[in-house]
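Only one protein chain is missing from this complex, and each of the others stays in its spot.
The letters A, B and C name the chains in turn, as written, and every chain counts its residues from 1.
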Amino acid sequence: MLYREAGQYKTSYQSDQAIFPIAQDRWVVWAFVAFAFLVVPFFVNDYWTNAVLLPLLIYGLAALGLNILVGYCGQISLGTGGFMAVGAYASYKLMTSFPEMNMIIVVLLSGGITAAVGSLFGLPSLRIKGFYLAVATLAAQFFLVWVFNKFGWFYNYSMTGQITAPDREVFGFLLTGPSALPWVKYLFCLTLLAVFALIAKNLVRGRLGRNWMAIRDMDIAAELIGVRPLLTKLSAFAVSSFYIGMAGSLLFSVYLGAVEVGEVFGINVSFLVLFMVIIGGLGSIVGSFLGAAFLVLLPIFLKNFMVDGLGMLPTMAKHVEILLMGLLIIFFLIVEPHGLARLWQITKEKLRMWPFPY
Amino acid sequence: MEFLIETILSGLMAGVMYSLVALGFVLIFKASGIFNFAQGVMCLFAALTFAGIMEKTGLPWPIAFVMTIGVMVFVAWAVERFVLRHLVNQEPIILFMVTIGLAYVLEGVGDILWGSDVKVLDIGLPSGASDYMLDNFNIYVEKLEVFAALIAAVLVGFLAIFFQKTRIGRALRAVADDHQAALSVGISLQTIWVIVWSVAGFVALVAGTLWGAKSGVQFSLSLIALKALPVLILGGFTSIPGAIVGGLIIGVGEKLAEIYVGPFVGGAIENWFAYMLALAFLLVRPQGLFGERIIERV
Amino acid sequence: MSAFVEPARMAGHSGMAKGEVLLRVDNVSLSFGGVKAITNISFDIVKGEVRAIIGPNGAGKTSMLNVINGFYHPQEGTIAWRGKVRRKMKPYEAASNGIARTFQNVALFKGMTTLDNIMTGRGLKMKKNFLWQCLHWGPALTEENEHRRKVEEIIDFLEIQAIRKTPVGRLPYGLQKRVELARALAMEPELLLLDEPMAGMNLEEKEDMSRFILDVNQQFGTTIALIEHDMGVVMDLSDRVVVLDYGRKIADGPPDEVQASQDVIDAYLGVPHEH
Partner (left out) sequence: MKLKHLTAGLAALAVAAPLAATTAQAYELTIPSLVYRTGPYAPGGIPFANGYADYFKLLEQRDGGINGATINFVECETAYNTQQGVECYENTKNQGESGALVYQPLSTGITYQLIPKASVDEIPMFTMGYGRTSAANGKVFPWIFNFPGTYWDAASGMVNYAAAIEGGEDQLKGKTIALVYHNSAYGKEPIRTLEELSSKHGFKLELLPVDHPGQEQKATWLQIRRMQPDWVLMWGWGVMNQVAVKEASSIRFPMDRFIGNWWAGSEHDVTPAGEGANGYLSATFHAPGADFPLHQEILEKVYDADMGAGDRDRVGEVLYNRGLVAAVWTVEAIRKAMEIKGSNEIVGKDVREGLEALNVTEERLGELGLPNFTYPVEISCAVHSDPGTVLIQQWDAAAGTWRVVASGIEPDRSVIMPLIEEDSAAYAAENNITPRDCN
């Protein structure tokens, strides 16, 4: 009975198009945001930040970016790992070349560089479609990883090819390096994610977003009503890569602090982020977060539950975890092929009817 | 000159090994439009089961082989019964995602049943350089791969007869063309899917055995799928000859690139080169070499 | 009709007077891999008229529309748009020149709501740049709201208020056709190409659609070229008719004249060709 939209009249187009048109939704979201920003930072420790929250936020950002490309514009990409690597190496070069540069600028510029690279590899999308495109983007994945592994300039000619993030500050607080405090890292990533989630939402409910979806749903018809396919697809590649590049930059500088390209940005990352997008819900901002949460939190939860809770051997627990992840993916897709976001939406609709379903 | 011939021959042989993996993808895509990401893991799972049965029971390999086929048929049945049946008419990307879930499940089950150690698959397959070629022509040809090429030829011949001459085969082609039509001539879609996945499971067993003979059966076998993907897009998702020809082109192309171009750029280029080669082909023919032409209408 | 609509504002932007030639097709031929779809066809469309293109199945009508809006490129012949001759043009260029169309098989964006589908039609008219769109605030928001108002006018005009927020994939066929018309209208086109707007509709729906088409033509002054099978509809609606058969033009003129033509009667009755 509490969750109702009856009586909430929209008096302007603006309020009709608001992100959360229902007042209860808005309160819940504001409460959640307030909690994330004002309460959580006081309680996070190393474990929560490094093992749980940072991967969640960073993969959330990457999934959001990929969802723009796959979910909104309909172009399947398996180059995510490679593009994240671009972001990571861009920020390494920026951090070491310009030690004074503000980390916000570093992250944004890394995103920008990735956007340029992403658009370049988006060019074939004009001709190649569907799974053919998906496999073709693997060319970007393998090529980029090879490049960063091969050319010394990218890792400042260190003898091993590993890159390590030096200590950098943001507004006087240490953000990168081993001594950075958990809450600084957490808040930095959270803020970026919140701002760019809002921007993503704005884009997809505006002209560009409609053009992306038009291309996704029927590219020929879109072209006939004046959507330029190349420009639109490339813009999706660019925006998506921007997000993914930022995620790569954060993954390297804030989260891991040291990476090796083939291991951290290998093809499994490309698949992982794509899983997040599909499990979460194609074409849904919330879905990106739900998908990231599912694939980041569930394995940790299962592991801790089985090892500490049930006392299983870690190895057996790992095997069972892989098996359970597979079963859950299949189960969720059968229950709701359109992802966790749709499941969430259905729940809300049911709630709206409750307790009188008819 | 000898070396060039040797390189090309090796490329062709390696190509056949890729084609064997790609074949499984094509079969399933052709009959059900599913991009079966689990194909690589199926190779691993089949080879693991094969090696595992021999190791645990000590049975001679032909019996273990037949038992493994039985397991793969069971997997096919289970996939249809518990997964595909509930997802008829879903979008391709959802079906793709489901096969990823399937890959996890098979990997988990394989690990739990047989462990993660390397298993040596010693069933007397020929291996090592062919003495005849090496002594007479100074050309290195790997016997295992010649054998693999023969197997591939037999397999493709078998599949061709199966598709052209048998009732089930014709039904499969009908399904590939039009699900509705196939239903209307009284063929159960369920049966067909079980058969196709069984055949793909059998192909996976063959590919897994041959690759496993080379490196021992271990987790990395599942990664050979990554070698098959460029073959697949180059040849076209729906064409069996495409999988073979695509494999040969990729095999030769990447070997030539690695040996003749690699040294100038620091080597290890064959992985991405295969994809770039396939990408270049796609730019000319977006549906792959033998894929069905995509006609756009409004 | 909605009181919001001001015909003068919605009318085309060419400043051309009624009765001038808007589009001229000259000796156009089109073939696919040796099979001729259109052979040497010429006709014109005059500003402000309702022009029908009719003919039996496979006569090349849809191909003709595809040529006009740049989806197919004819091997021979030229097309003059507002007096300017062009040979090759991308579909989105046609769109920005003021040519809109609907499709034989509904080509809506299935995953989007009615409102969003129609809003895509406004895309060409929206000018605010990427950064403003990111913010969805200030000028971008004002622009978005302005266009939303336009779209609401069209929604009112076509009487589809109730399905505004429904994903079009869930709508019945007749309504989908109407949404498609709305999307085309949102472009404020000068020339509106309608490919069988009434296919698959029942009588009532056909009547509604006919009324909308006439209203669009009369209220907004939009020039319309339509393909239709229902001869009754064609005769009622159109000012002039082109008849195609096997890719050739066999008649051109006012409805009653065309109806009387022996070639047309033969074509529709299936009399064998002499050549």
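FYI, a contact is a pair of C-beta atoms (placed from the backbone, for glycine too) under 8 Å apart; a residue touches a chain by one contact, two chains touch by 3 or more.
The model shown is predicted, which means the values in this text are computed figures rather than measured ones.
> What are the shown chains that the left-out chain touches?
Looking at the entire complex, the absent chain's contacts are A, B.
> Out of A:Gly65, A:Pro229 or A:Gly257, which is the one that touches the chain we can't see?
A:Gly257
> Could I get the residues of chain A that touch the absent chain, sorted low to high?
43, 45-48, 50-52, 55, 96, 146, 149, 156, 158-162, 164, 166-167, 177-179, 255-260, 262-264, 266, 297, 300-301, 303-305, 308-309, 313-315, 317-319, 322
> Over the whole complex, note the residues of chain B touching the chain we left out.
Output for chain B: 3, 6-7, 10-11, 13-14, 17, 111, 116-118, 120-122, 127-129, 134, 140, 142, 211, 214-216, 218-221, 223-224, 227, 254-255, 258-259, 262-263, 266-268, 270-271.
We take it that only the chains that are shown with their structure count from here on.
> Per the definition of touch at the top, where is the C-beta contact count highest among chain pairs?
That would be the chain pair A-B.
> Taking each chain's centre as its mean C-alpha position, how far apart are chain A and chain B in Å?
Averaging C-alpha atoms per chain gives centres 32 Å apart.
> Round to the nearest whole Å and give the separation of the Cα centres of chain B and chain C.
49
> Approximately how many whole Å separate the CA-defined centres of chain A and chain C?
About 41 Å separates the centre of chain A from that of chain C.
> Which residues does chain B have that touch at least 2 chains other than itself?
In chain B, the residues touching two or more other chains are 298.
> If a residue has to touch 2 or more other chains to count, which residues of chain C qualify?
Those would be 71, 103, 107.
> How about chain B: which of its residues touch chain A in the complex?
Those residues of chain B that touch chain A are 35, 82-83, 86-87, 90-94, 96-98, 100-109, 111-112, 226, 229-230, 232-233, 237, 265-266, 268-269, 271-272, 275-276, 278-279, 282-283, 286-288, 294, 296, 298.
> Show which residues of chain C lie in contact with chain A when the two form their complex.
Within the complex, chain C contacts chain A at residues 69, 71, 90-92, 94-96, 100-101, 103, 107-112, 116, 119-124, 126, 128, 130, 133-136, 140-141, 144-145, 148-149, 152, 183-184, 187.
> Spell out the residues on chain A that touch chain C in their complex, using ranges where they run on.
For this pair, the touching residues of chain A are 12-14, 17, 199, 201-203, 205-208, 210-211, 213-214, 216-218, 220-229, 235, 283.
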